[in-house]
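For this view, one protein chain was removed and the others were kept in their places.
A, B, C, D and E are the chain letters, set down in written order, and residue numbers restart from 1 in every chain.
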Amino acid sequence: MRIVIINPNTTTAMTAVIDAAARGVARPDAEIVSVTSTMGPASIESHYDEAMAVPGIVDAIEDNPGADGYLLACFGDPGLDAAREVAGAPVLGIAEAAMHLAAPLGRGFSVVTTASRTIGRAADLVEHYGFTRSCRGIHACEIPVLELESNPEAVGIITKMCAEALAADGSDAVVLGCAGMAGFVGDIGAAVGAPVIDGVAAGVGMLTAMAAMGLRTGTRTGEFAPPPPKPYTGLLTPFARPQD
Amino acid sequence: MRIVIINPNTTTAMTAVIDAAARGVARPDAEIVSVTSTMGPASIESHYDEAMAVPGIVDAIEDNPGADGYLLACFGDPGLDAAREVAGAPVLGIAEAAMHLAAPLGRGFSVVTTASRTIGRAADLVEHYGFTRSCRGIHACEIPVLELESNPEAVGIITKMCAEALAADGSDAVVLGCAGMAGFVGDIGAAVGAPVIDGVAAGVGMLTAMAAMGLRTGTRTGEFAPPPPKPYTGLLTPFARPQD
Amino acid sequence: MRIVIINPNTTTAMTAVIDAAARGVARPDAEIVSVTSTMGPASIESHYDEAMAVPGIVDAIEDNPGADGYLLACFGDPGLDAAREVAGAPVLGIAEAAMHLAAPLGRGFSVVTTASRTIGRAADLVEHYGFTRSCRGIHACEIPVLELESNPEAVGIITKMCAEALAADGSDAVVLGCAGMAGFVGDIGAAVGAPVIDGVAAGVGMLTAMAAMGLRTGTRTGEFAPPPPKPYTGLLTPFARPQD
Amino acid sequence: MRIVIINPNTTTAMTAVIDAAARGVARPDAEIVSVTSTMGPASIESHYDEAMAVPGIVDAIEDNPGADGYLLACFGDPGLDAAREVAGAPVLGIAEAAMHLAAPLGRGFSVVTTASRTIGRAADLVEHYGFTRSCRGIHACEIPVLELESNPEAVGIITKMCAEALAADGSDAVVLGCAGMAGFVGDIGAAVGAPVIDGVAAGVGMLTAMAAMGLRTGTRTGEFAPPPPKPYTGLLTPFARPQD
Amino acid sequence: MRIVIINPNTTTAMTAVIDAAARGVARPDAEIVSVTSTMGPASIESHYDEAMAVPGIVDAIEDNPGADGYLLACFGDPGLDAAREVAGAPVLGIAEAAMHLAAPLGRGFSVVTTASRTIGRAADLVEHYGFTRSCRGIHACEIPVLELESNPEAVGIITKMCAEALAADGSDAVVLGCAGMAGFVGDIGAAVGAPVIDGVAAGVGMLTAMAAMGLRTGTRTGEFAPPPPKPYTGLLTPFARPQD
Partner (left out) sequence: MRIVIINPNTTTAMTAVIDAAARGVARPDAEIVSVTSTMGPASIESHYDEAMAVPGIVDAIEDNPGADGYLLACFGDPGLDAAREVAGAPVLGIAEAAMHLAAPLGRGFSVVTTASRTIGRAADLVEHYGFTRSCRGIHACEIPVLELESNPEAVGIITKMCAEALAADGSDAVVLGCAGMAGFVGDIGAAVGAPVIDGVAAGVGMLTAMAAMGLRTGTRTGEFAPPPPKPYTGLLTPFARPQD
């Protein structure tokens, strides 16, 4: 079983964090392949960055064919539907995976993310995946993504915000809203006394389940079938899908 | 890692089906323990049967302490919240688990269950778990639960209904609405050309993910903390929770 | 016209409170029969207690056949769907009845209940019955159910919480979230200057309306038809439904 | 206890039908007062008619002060919020009352009304009162309101449509969508084998419950307090509310 | 192109404010006709006032036939559906128009209105038009409608409340909840640094768009076709629709 994890930004240090989180929960016979996007933004902190991360995601999927599952390791779940069209195996975003695992662990969960400008996107995903009732609040710690590793105070700030969010929202669990926080999950969980869900680990777990069951994205209605080939122009010419 | 699967009805033949489905997807280092309820209905086909299955579920959890996850193998997810209060590890119902895995596999899924009188309960669960948008239809094949094994035509009837449901609902995937159908998932999937999700396998996969992440049900708000001890009377006296 | 009110816990003192509330609103030609469950928990303060109260509820219905309506006098509305299958007349829970009467009395209502761990169950019922827009908040006074009668400060604490809930939620009315509060409705109403709805009285009123109209639970789709008979095992053997 | 029922159209023959339905279910010590609007449309079959019926409704309430409840006997529930502001007791519309009583009688109900152009208004009310999940379909028999009495085939047509609606919608109960159908409830119920809910009887029942409990519309937030007095001009000058 | 704007209250000073707001945004070749209702309340501050404003609205539409669009300049959108039945061109309410323009200008908007007793009506409209997710709060400044012009402190109070609402709700834009505030939009916008949407201007803009596209209210399903003629009685006799 092979799970490919794509870091949709171009920062390899974050890929290392993600890879470690994934390996920490993978089943013994699973192969974890963590790849870094080769184009686009160094971190994803706006709708613009998200949109510009999608070509790199697609590229990474096509460079790593034959996997049993693909995980998009950015909490905005960028390009998820497009990735499903081009991948030959199930694709999950880490926001999606984290919420699916968090919901059954209590009546409600809180999300703690990085920049407040990304709260809107997280709220869209909550609504889209059906977790309106489960998700009781989305909170931003205002630490830039690329400082999560370098700022020694980051884990403390996030832990404090998680504790405050749990209390303010009356939640039973907390979801970490950025792949770059994956390394903090143990420390935060110990401190707040509540389940803390990292989407990278959650995604590996759900894709493992799907793979063991032999499941693939359904293409019956055509929506997630491979995209129809057609001419592409200009800078994006390399992304034209070949005629069969 | 130990996963306890509880067949909430008292029919051991169905426990065997469930156990096989679970072992087929379990990670190599996981221990699967499948237990049959020792009290209550031989099959669950009404709100009444569901309610009467809960004491046996609770009993089975208490008889099997120390697991890393508990799965309730009946599609009505009976007694799920009560089980969460008494178990020392995450608890999932198979309807819940199946829907969480089915949703990311396409835009919509259909459910195919046994008796039409159980459609209402399934609809309640769809709503409760947040899958109103994903679940596009619930269909009954009208085969009694205990005939799923003995009736040689069952798999054919269910397969036909799955194909019809996918077409009628415009779905990308189909969820099997009874633990007793777990053995049919391969045949049906091959026939209908769409992902077919069995809740037993899905539940094992999700509980495995939770266990690998070290997650437990959140008890912060008290809702899922152990139930307060108090006197119990009459037939149910054995179910009084002891004072600490 | 005969209305049977079932106290789903085994505490007869609470049955007396409930009976008085019911008689206070019953029409002159109605017979009120209040019965106490003969098995299960002394009070209901957890999902576990609720589940364990259902056998006693069913037993009480079967011991009192031929009524024109059955009221389950616990705000968690335990076993409501199962009760509908076995009763030969409409069945209401007091949460259900209270909300149906409260909604038309203003734009929004607040609920004041006992233990905070039961808020989640009340929220589920709000959603299930369709009162998401009407119910603006659920508040807990943290008084154990069995102390409602014995604690002389209870009515004062609950009154204060009702007043605070009305103000905080911007509500026009307040629903009492426990059958054990039924005796306080007059005092609280006088103090808070807003409609205060007790579910016991509300349930008697709604069942009276249904009885006068000759209405019974619909069984057309089969969901609420009598449960199919089948073998029961172990402790719950007495609950096997007889073959016709 | 006195319940005032207002026929919002000016057709006294329909008031007689309504009055009979109300008396058929009223408790022995209740006084039923049925009044006919003195201004506006002879029947209500459009948004325009509904709007033009409101002055007459308000007038009827003010002409019949001191009641314990007011029922607006038109299925569009015209002017309900305005009526609540001016009445000194609870006010219900018959659509509202019928839906509150129908919801607990099964998983879903269908509505059978008169003209198809009124379906939209009924759908608005379903949504507004919170019965989106309960109401499974609204069907029109295309019989003009004033022909319900005079057309000997009306009851047969409506009965047939009720049976078809129950089957098509998978409903357990049916709500009659016009006060003018109140006299048919017995015949239809006998024919279709499912609970048939007439809003006039339902409204009398719910108002009786509220009156017995001493409930009034909540005015805490001011929304349903008496309207502020101010100058009125032209044809509607008589409707100016007097300064206190 | 001719747009008729109806002030549903009888205060001509407010019509002047509305007219100026409309002319400020109208396209150069559009004719703006602002009319004052000739009957009913001097201002609209209750459900009662709203209901009593409808005859005057209908009258104004019929007195001004042949327009390309009609705008109802009261934030309760009184009589909107009735107006659509009688008008030969699209009809909008200013709440409706303001919300349609505000939603695309950010993730969420706040509404600032006059009396708190009207918040409920505004909330109903938010729900009815589909802006539950966009509208994050409705706030009242408690200034009577007819004092908006005469009270020199009004604009300051409203500006302060707009700023507070934006902050408290986390909104990106603010909607003015009364036609009488139309003249303040520039001052408030400059002060709060966020888009401020006046429904009069929004309504003129949307009706202009519809008129340029040649659109009319759809009458296919009959709901918005002209109301069926029938006898009218009493004070409202003049409102009987003539037989064709």
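Note that a residue touches a chain if its C-beta (ideal position, glycine included) is under 8 Å from a C-beta of that chain, and two chains touch if they have at least 3 such contacts.
None of these values were measured; they are calculated from a predicted model.
S.K.: Which of these, E:P8, E:P41, E:P90 or E:G120, touches the one chain of the complex that we don't see?
M.R.: E:P90
S.K.: Taking the full complex into account, find the residue in E:A16, E:L105 or E:A191 that is in contact with the omitted chain.
M.R.: Going through E:A16, E:L105 or E:A191 one by one, E:L105 is the residue touching the chain not shown.
S.K.: Looking beyond the chains shown, say which of E:Y48, E:F75 or E:F224 touches the absent one.
M.R.: E:F224
S.K.: One chain isn't shown here. Among A:S43, A:S134 or A:T208, which residue touches it?
M.R.: In the full complex, the listed residue that touches the missing chain is A:S43.
S.K.: Touching the absent chain in the whole complex: find that residue among A:V17, A:A30, A:V54 or A:L207.
M.R.: Of the listed residues, the one touching the omitted chain is A:V54.
S.K.: By the contact criterion defined above, which parts of subunit E meet the unshown chain? Give residue numbers in ascending order.
M.R.: 24-29, 90-92, 96, 100-101, 103-107, 129-134, 166, 170-173, 185, 189, 193-195, 197-198, 201-202, 204-206, 208-210, 212-221, 223-224
S.K.: Of the residues in subunit A, which ones touch the absent chain?
M.R.: Against the missing chain, subunit A presents residues 10, 38-43, 45-52, 54-56, 58, 79, 81-82, 84-86, 115-121, 124, 127-128, 144, 221-223, 225, 227-228, 230-241.
One rule holds for everything that comes next: only the chains that are shown with their structure count from here on.
S.K.: Could you tell me which residues belong to subunit B and also touch two or more other chains?
M.R.: 120, 127, 221, 223
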